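The structure appears below as structure tokens.
The complex is shown incomplete by one protein chain, all other protein chains being positioned as in the whole.
Up next is subunit A:
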Amino acid sequence: MKKIIVEGLKYKYPLADSLALNDVTFDIKQGEFIGIIGKNLAGKSTLCQALVGLVPHFYKGAYGGKVIVDGLEVKNHSIADLSLKVGMVFQNPFTQVTGSKTTVYEEIAFGLENIGIPRTEIIERIDSVLDLLNIEQVKDHNPFDLSGGQMQRMAIASIIAMKPDILVLDEPTSQLDPAGSEEVFQAIQSLSKQGITVILAEHKMEKIAQYCDRVLLLNNGKVVDFDTPGKIFSREDLEGYGLTAPVYTRVCKALGVKKAGTDEYPVTLEEAERVLRGDGA
């Protein structure tokens, strides 16, 4: 089932001279884990915001084409309606904090209260996301006293608690240490395995390669390619788009070793190890 359909989407921010998104077309099936890559200003964050309706409802600007999220056409539905279907974790967690709550616990409750979840269920859901994101120990802290990493975990927790069918994340682990990002990616993967559709914009190519089913490559507001990590990262013109493949792909490219029987280079540590040991893949 197609969960998200984007057709000929064009968008220009107010006062901007050029299109931030230019004729973007793709679709995503339910339960897919999709990565969005591209250099800065390629349109990744704008596309994320177009999926949750902040583009165009919040930012205004010129808008053309169609975005249909779980049957709702974004243009014709309010951000509030869309928020029941799709949740978004912002790039900078500071931007997402409400500023009206004095504890992490209350902050996570904010979205749930807004959509009218019963009190007992709110408590259950908060306890479960505190555990999932491993921030139980700071539940009584003020959100603005948290470290960058803790605040990012809280931002993700508040969205996951709302149990959206579709989860959009804009660089969700930028403030986290490597062990922390791995933990968060695994938490997202477990949601994806439960059937939640995940769309994630990210610069950490190794993580994209390891976790995503398909990767959307953007450049100057246009879709260059939408395919498996193996196909995308094996493209010879990747650097022309300001991107570097995972280190495992780069080293195999330099050595000219592809996965046995394919035209693709390895993209993960495990694949690279197998190929370089000569076991094939």
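Here is the rule we go by: a contact is a pair of C-beta atoms (placed from the backbone, for glycine too) under 8 Å apart; a residue touches a chain by one contact, two chains touch by 3 or more; residues count from 1.
Following the convention adopted for this analysis, contacts and distances are computed from a predicted model.
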item	value
Among "YeeE/YedE family protein", "Uroporphyrinogen-III decarboxylase", "Cobalt transporter ATP-binding subunit" or "Rod shape-determining protein MreD", UniProt-listed name of the chain not shown	"Cobalt transporter ATP-binding subunit"
Option touching the unshown chain, where A:Leu41, A:Leu84 or A:Ile123 are the choices	A:Leu41
Residue of A:Asn22, A:Gln96 or A:Gln150 touching the missing chain in the full complex	A:Gln150
Absent-chain interface as seen on subunit A, which is shown	38-41, 45, 91-92, 94, 147-150, 171, 174-181, 203, 206, 239, 242-244, 246-248, 250-251, 254-255, 269, 272-273, 276-278
